[in-house]
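Excluded from the complex is one protein chain; the other protein chains are retained at their positions.
Chain naming follows the written order as A and B, and within any one chain the residues start at number 1.
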Amino acid sequence: MPPTNSDESRDLAFQEAIDADRTVEPRDWMPERYRSTMVRQIAQHAHSEIIGMQPEGNWITRAPSLRRKAILLAKVQDEAGHGLYLYAAAETLGVERRELTELLITGRQKYSSIFNYPTLTWADVGAIGWLVDGAAITNQLALTKTSYGPYARAMVRICREESFHQRQGFELLSELSRGTAAQHEMAQDAVNRWWWPALMMFGPPDTESPNTAQSMAWKIKRVSNDDLRQRFVDMTVPQAQALALDLPDPQLRWNDARDHYDFGPIDWEEFRQVVSGHGACNAQRIAVRRAADEDGAWVREAARAWEGRQSSRTSAA
Amino acid sequence: MGGPAEQPDFRSVSHAEDWPLWEVFLRGRRGLSHQHVGSLHAPDPELALQNARDLYTRRGEGVSIWVVRSTEVHASDPDDQGPLFDPPSDKAYRHPTFYSVPEDLQL
Partner (left out) sequence: MTAGVAGLWVVDLREVALGLGDDCLVLSHRLAEWTTHAPELEEEMALANLALDLLGQARSLLTLAGEADGRDEDHLAYWRDDRDFHNLLLVEQPNGDFAVTMTRQLLFSTFQELLYRGMAAGTEPRLAAIAAKGVMEARYHVEHARLWVQRLGGGTEESHRRMCRALDLLWPYTRELFEPTESWSRAADQGAVPPLSSLEEPWRHSIESLLADSDLEIPGFPAWQSGGRLGRHSEHLGHLLAEMQHLHRSHPNASW
């Protein structure tokens, strides 16, 4: 159907509302492309929370103290909760969680590439908390002001709950760094492996990020990839010093003129490889999710069947 | 998250085993009325209540929970926002600031 005057005026009114910082709500009219962008972004965010349970969950049964075990279990549980909040936000746009799960386990919808790296030692749990959650929070704080109401409100709740996630990672690494030589080495090795992937979490450079302009205009995205990345680097360098751990970048230094830290080039080829499915754990992560879904089908079905029988019993009585 | 107006306009056909959506309302320890906090999937009311407890009260946010099937919520049409919500704006006399009282008086 060719665009009509009324479509154009609706588009205009929509942009005006966005420009006036009004949130978009589920039953409001919205351009189809806004709706589909939003569904995709929220779904990928939800998938990331759910897939993100795996690398850390890998260490729950081996946590080296009962206190750490409780913290890690609570944190991974929070991630399941955050996935749930986000799926619920996506569902307000008229998709079902079932469809999104299918898209995830058939590899047709992505999640954050960071979770395709393996957690090889206990220190990785700390590095994920400190660097990966640190990067995620930088990103998510910006998203609390995103234009889609349910997404923004989910982000507010998530950011509030996640405040302990980064702290526990920092504390865990700090304990290792100040511990035995073997523990210190474990911590440094983990930081060496997670630093660059954490920087990639903000996405490709602005010059190569095709969707950024439209997303900024619609205020889905409020800060650009490169600006968020810089914000994260500036915040993290002093924390690394406090931890007495090195960040693996010889070009990392303060730049007075820019009033920011300079850092070395990111290996975008590695990023592309992992995004396109060739990371260390892509297949494994999806297989676990798929198995949980398939193995759980008889349980979900039994509960539905039981409920059906109860309601028919009630209505017969 | 926001009010029940967030229920989607349509739903696609789901699998036989998939659980329906419920809206969750919580009343806090010192809270006022129950407030909408989000939604979840559950096969029946009893599990919906337990799931709500597990998902939305992990940090002691509530002492009382309501769950309502999302399909049972009737929402106002956003296009009626004007007729439904604008009229009160010219009834300033409903608000305390409408009235002038001596400034040194506590009222």
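Here is the rule we use: contacts are C-beta pairs under 8 Å (C-beta built on N, C-alpha and C of every residue); 3 or more make two chains touch, one makes a residue touch a chain.
Just so it is clear, the structure is predicted and the values come from calculations on it, not from any experiment.
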Chain not shown, its touching partners among those shown: A, B
Residue among A:Ala213, A:Ala242 or A:Ala305 touching the omitted chain: A:Ala305
Residue in contact with the excluded chain [from B:Leu26, B:Leu40 or B:Ile65]: B:Leu40
Sites on chain B contacted by the missing partner chain, in the whole complex: 19, 40-43, 46-47, 50-51, 54-55, 58
Chain A, residues in touch with the chain not shown (by the definition above): 50, 53-54, 57, 60-70, 73-74, 76-77, 80-81, 83-84, 87, 122, 172, 175-176, 179-180, 182-183, 288-289, 291-292, 295-303, 305-307, 309
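One rule holds for everything that comes next: only the chains that are shown with their structure count from here on.
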Distance from the mean Cα position of chain B to that of chain A, given in whole angstrom: 27
Residues of chain B that touch chain A when the two form their complex: 1-2, 5-12, 14-19, 21, 38-41, 43-44, 47, 55, 58-59, 75, 77-78
Touching residues (chain side chain A, partner chain B) in the complex: 25-29, 77-78, 81, 84-85, 88-89, 91-99, 149-150, 153-154, 157, 161, 297, 300-301, 303-304, 306-307, 310
